[in-house]
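My structure is below; once you've seen it, I'll send some questions.
We show some of the complex, not the whole, and keep each chain where it was.
Chains here go by letter, A and B, matching the order in which they are written, and residues are numbered from 1 within each.
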Amino acid sequence: MQFPKQITLQQIATLIDAEVIGDANAVVAGINEIHKVEKGDMVFVDHPKYYNVCLQSNASHIIINNKDVQVPEGKNLLYCEQPFEAYLTIVNHFRPFTSQTKSINDDVEIGEGTIIMPNVFIGKNVKIGNNCIIHPNVAIMDYTEIGNNVVIQAGTVIGSDAFYYNTKKDRDVWYKKMQSCGNVVIKDFVEIGAGCTIDRGVTASTIISEGAKMDNMVHIGHDTFVGKNCLFAAQVGIAGATVIEDGVTLWGQVGVSKTLTIGKNAVVLAQSGVPSSLKGGKTYFGYPAEEASGKRRELVWIKRIPELWEKVMKK
Amino acid sequence: MQFPKQITLQQIATLIDAEVIGDANAVVAGINEIHKVEKGDMVFVDHPKYYNVCLQSNASHIIINNKDVQVPEGKNLLYCEQPFEAYLTIVNHFRPFTSQTKSINDDVEIGEGTIIMPNVFIGKNVKIGNNCIIHPNVAIMDYTEIGNNVVIQAGTVIGSDAFYYNTKKDRDVWYKKMQSCGNVVIKDFVEIGAGCTIDRGVTASTIISEGAKMDNMVHIGHDTFVGKNCLFAAQVGIAGATVIEDGVTLWGQVGVSKTLTIGKNAVVLAQSGVPSSLKGGKTYFGYPAEEASGKRRELVWIKRIPELWEKVMKK
């Protein structure tokens, strides 16, 4: 999330009751979580395991619960005891969730030739381009950006919250939501089936690129990037912060884990599971997804075990 | 389902045109299906295979199509030819499905600070606690109870009918719905993703306990119990009358069969299938789900079959 106007580190410090270690007059561009952080941004960290990742990231400002760390040159700390709570305070201040009584918010920008069917919900700060069709019972949540010639079929949800939690098993409620302030960006000529869900980014954008097509009941996790001309069959699920490069085909019920990359023009056959990155240009199958030709041979080998058994036992 | 006021066995007998064998003045607390029946309740049985289970259950009153059974002391029978039809008559009498013209029924109880977004449907006798967010296009069906600080994301359905049928393959329509009269109970700090479906209990409650979190497109069957602080990733499906104990994690696209138990703090890895009960505290993988370490070794063993084959054939 970028801040709406110029904010200094001191202003943030006052908001979250933190101590500035560094340049209190430095400008903070926005707050982002570690996978998406850019220069000028602020990030937060509360677990020693991740101190270094955050200090060495592109972040210019780090909200942290420890003063005794090596601060790289040109970076600033905001010291406080509860960095996660500080994050929530900042999000609630700059992008609070608020009620809405109208099905379509007044500030929506809708392009020429775009059809919005009945029972559609459109939240705040949403932009929709030209010649789109938004079918009935679709929900388009706050800050979504949709390009031209996009079709979204009935019952689909664009911009639901990230499934992303701060976990501490020593309290009554283990999981505390890392409130989303990101959005979904859908480019031109994208078509999304019925009953799909696309989560918004935690602090940045979930992006569906030009010409991607999705069948029904496809789930796309927060901060995931879907490349141009990707084709996803029904009931595909992709977890958070994953990169699907251009031209990838995922057949029905494929599952893809988080924070990995599937290379350009790869094809993953139906019901396969992808727990780690795959190179482009090849066809994959099974769990864990491996090159299809080899994986298919494994199925043949399994059928030969009884013969093998008999041979060995007879000797 | 508990009956709304004091009902005698004779009153039920009159309603369903049955013969009382036992104490006609006995009070009937409610009607429940066999998995959920409690003392004072009525149950029905029409297949000899299940006579004994029902007679020996906690039920105090049994609707049955056979008089020549051994009745345990203190229990009463209601004899009729069509116990299943009798069940439907009772449900339709005490909890009929009726039309509703308003998106939000007038009798709903909504707590302080709770936000109901546009295009939400709320049925009859629904209670929602404080500080909840019910996102757009959610449907909350009759008799649902929701605690405090609950979030339900867009497009989700709470309280759809159980997928539970009386089957007879000698009639034109094989499956006749066992009409649901139960509900869904969602406790404090539960968060449910977008596009989820949670079926209500057939006669009792489907329960989601404190602090459980579900990602998008999760399906929970009727009468299932989800413990505290459970975490279910996207596209998980759990069949009916299953018990998921506290702290269980199910990763993406896991499927869990009916009437089984997954023990406390168990973890089931993505795309696994759970056909029978699992002990708590361990990590499981594959179909059928087994301890992950052993199951992963099987994948390695499969890759060694060609080597084994070569060795054996050379000898």
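Structure notes:
Here, contacts are C-beta pairs under 8 Å (C-beta built on N, C-alpha and C of every residue); 3 or more make two chains touch, one makes a residue touch a chain.
Predicted, not measured: the structure shown is a model, and the values here were computed from it.
Note on stoichiometry: the full complex in this file contains 3 copies of its one protein sequence, with 2 placed in the shown coordinates.
Here is the rule we use: only the chains that are shown with their structure count from here on.
Interface of chain B with chain A (complex): residues 115, 117-119, 133, 135-137, 151, 153-155, 189, 191, 193-195, 210-211, 213, 215-217, 229, 231, 233-235, 247, 252-253, 270-271, 299, 302-303, 305-306, 308-309, 312-313, 315.
Only residues 97, 99-103, 119, 121, 123, 137-139, 141, 155-157, 160-161, 163, 165, 169, 172-175, 177, 195-197, 199, 217, 219, 221, 235, 237, 239, 253, 255, 257, 273, 275, 287-288, 298, 301-302, 304-305, 308, 311-312, 315 of chain A touch chain B when the two sit together in their complex.
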